[in-house]
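One chain of protein is taken out of this complex; the other chains stay put.
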Amino acid sequence: MSAIDIETVKKVARLSRIRVTDEEAEKLAPELNGILTWVEQLGEVDTDNVEPLPSSAEITLPQRTDLQTDGDCQDDILANAPETLEGFYVVPKVVE
Amino acid sequence: MTDLTHLTITEALNGLENKDFTSVELTQAHIDAMADAKHLNAYVTETPERALEQAQQSDKRRSEGKAGILDGIPLAIKDLFCTDGVQTTASSHILEGFVPTYESTVSGNLLRDGAVMLGKTSLDEFAMGSSNTTSYFGDVINPWKNKNRPDANLVPGGSSGGSASAVAARIAMGATGTDTGGSIRQPASFCGITGIKPTYGRCSRWGVVAFASSLDQAGPMARTIEDCALMLKSMAGHDPKDSTSAPKDVPDFTAGLTDDIKGLRIGIPKEYRMEGMSEEIDKLWEQGIAWLKDAGAEIVDISLPHTKYALPAYYIIAPAEASSNLARYDGVRYGLRVCDDGDNLIDMYEKTRAEGFGDEVKRRIMIGTYVLSAGYYDAYYVKAQKIRRLIAQDFTNAYEQCDVILTPTAPSEAFAIGENEEDPLTMYLNDVYTVSINLAGLPGLSIPAGLSKNGLPLGLQLVGKSWDEATILKVGQHIEKAANFTALPAIRTQKAA
Partner (left out) sequence: MAYTIQGETGAWELVIGMEVHAQIIANSKLFSGSSAKFGAEQNHNVSLVDAAMPGMLPVLNEHCVEQAVRTGLGLNAKINNYSVFERKNYFYADLPQGYQISQFAHPIVGEGIIEIDLDDGEVKKIGITRLHMEQDAGKSMHDQHPTKSFVDLNRSGCALMEIVSEPDIRSPEEATAYLSKLRMIVRYLGTCDGNMEEGSMRADVNISVRKPGDEYGTRCEIKNVNSLRAVHQCIEYEARRQIELIEDGGTVDQETRLWDPNKMETRPLRSKEEAHDYRYFPDPDLLPLEVANDWIEDIRKTLPELPDDIKHRFVDEYGLSHYDASVLIAEKDRVEYFETAAKDRDAKLTANWLLNELLGALNKAGLTLTESPVKAQQLGELVSLIEDKTISGKIAKDVFADMMETGKNPADIVEEKGLKQVTDTGAIEALIDEVIAENPDNVAAYKGGKDKLFGFFVGQVMKKSQGKANPAAVNEILKEKLNG
């Protein structure tokens, strides 16, 4: 099923927002292929009537009451930022 | 005075209570040992001044009769737990220099109970690995040596390799670990210490850098079962800030260590006797079975039929979750930013993440992205979650016949740094005995049970029912006594010599 070529590696890298060079893509393709081919052994198992299990937590989803208990900590959230100005995070210009 | 670093936590607490020594002395002894063991590279960040300050406060509390259950005990914290005011890196370049303004619930619980933090221990980058060779801050070295290859530096296992190495080398009395597919148990086995991954939901994940959220679970690593029980009592507990944290009371794990295992049914899964299993591992397992049988436990053959599919299912689920969990490292709000003149936002993302993440992390992000992407989601991700249910069902069925399952922890002893790296898959096989337990959310521990022909520690794994850490700790303590594992790693025997 899997056939990861250089183009697919580049596409996945773009989706992942990781820049890869052509050389890196060439090295990654067989590695990723190897892993995917290996995981495809799952196809041996009949799972037609099996419900997926996304979590093993045996509890129901907890909910909190609607109170303002947090926030107002601009210093904390900006403390580690590479670039800020007047309380904003600053990033290279986004063109829409 | 005897070398204080050789004491167990329980012994040290007695010594502190009896005023044989102070926490400052105990902490200083560890700080000195850390200086001597720098070459192990177990810590990313050492915090000796902070440790001594905490030790002083601890001594004061103890003199006022206000000591907590771990008061004055110097511990190491895996560098995946966010620590208020202390750099937290996940061993990644992308988080280098990140100083949280908050304390993770688990490390906060330890501090609440009086623990002293010596520093932050190294790990495989973002906890992805089984060798601690993927850290941006360099390989961690196992304090043990292969007596037939004394020049080779060995891996401590991973991902909690720094914690395991530090506890084994006596440069921390105990340490926190996290375990997503075996990351506490496998390094515990490689370094000859004890480590427990509790039931999913027992310890809060709040403030722990996430790898695979549905699998990640924090746990203690120490040199005895009793020490692990003590630490777990402190670390565990319901946390409303983590929606997967279970609202369960935490039992007094040390009180449950009665050594009475008579009549307990010990399951031996036939599927774990894998092809090509080394004779040594097989022998160790047989020895473990014999010890428990001798103590009056009943040995039951069980079957966990989907065992062989656990590892491939894990390598879909964990990367899928990781690809999303690691999206927040984008150079905007914290950590590394790589941005050249004229770069747009996407350039910045791509360069930051290309430079900030190591090869293994990139591989897993890309695998995870691929298996979640349009057209592949059902074939990979949903399929793996279905297999996950079958694996969990296997355990439910098995626990109708037994109370505890005994298996080896890892398929091998510690290997040399640089080995098993030619192909990512070879490395993944290290977790072959441990991942199912994460997929099913069960508690599991590793206990050192013997030495290999090469003089290296080997661990046995005990797996319990959900929320029944108490029973595996009890059985583990029996193995601990029977194995009488007193061997010391090279670094300590050399020093003693």
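Per-chain numbering from 1; labels A and B assigned in written order.
Going forward, a residue touches a chain if its C-beta (ideal position, glycine included) is under 8 Å from a C-beta of that chain, and two chains touch if they have at least 3 such contacts.
Note that the structure is a prediction, hence the values are computed from the model and not measured.
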- Item | Residue of B:52, B:327, B:379 or B:488 in touch with the missing chain, whole complex considered | B:327
- Note on the structure: Cross-chain touch to the chain not pictured, restricted to B:145, B:205 or B:223, is B:205
- Query: Touching the missing chain, which residues of subunit A?
  - Reply: 15, 17, 54-55, 57, 59-74, 76-78, 85-96
- Go through subunit B and note every residue touching the omitted chain. 81-82, 88, 90, 95, 98, 100-102, 104, 205-210, 212-214, 240-244, 320-321, 323-324, 326-328, 330, 332-334, 345-346, 349, 369, 372-374, 377, 381
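The criterion applied here is as follows: only the chains that are shown with their structure count from here on.
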- Query: Taking each chain's centre as its mean C-alpha position, how far apart are subunit A and subunit B in Å?
  - Reply: 23
- Flag every residue of subunit A that touches subunit B in the complex, lowest number first. 1, 4, 8-9, 12-20, 28, 31-32, 34-36, 38-45, 47, 50-59, 61-62, 64, 73, 75-77, 79-83, 89, 91-95
- Message: Which residues of subunit B touch subunit A once you look at their complex with the stated criterion?
- Response: 97-99, 101-102, 200-201, 214, 240, 243-244, 246-247, 306, 308-309, 312-313, 315-316, 323, 327, 330-337, 339, 343-351, 353-354, 357, 362-363, 365-367, 369-370, 373, 379-380, 382-390, 392, 423-425, 439-442, 466
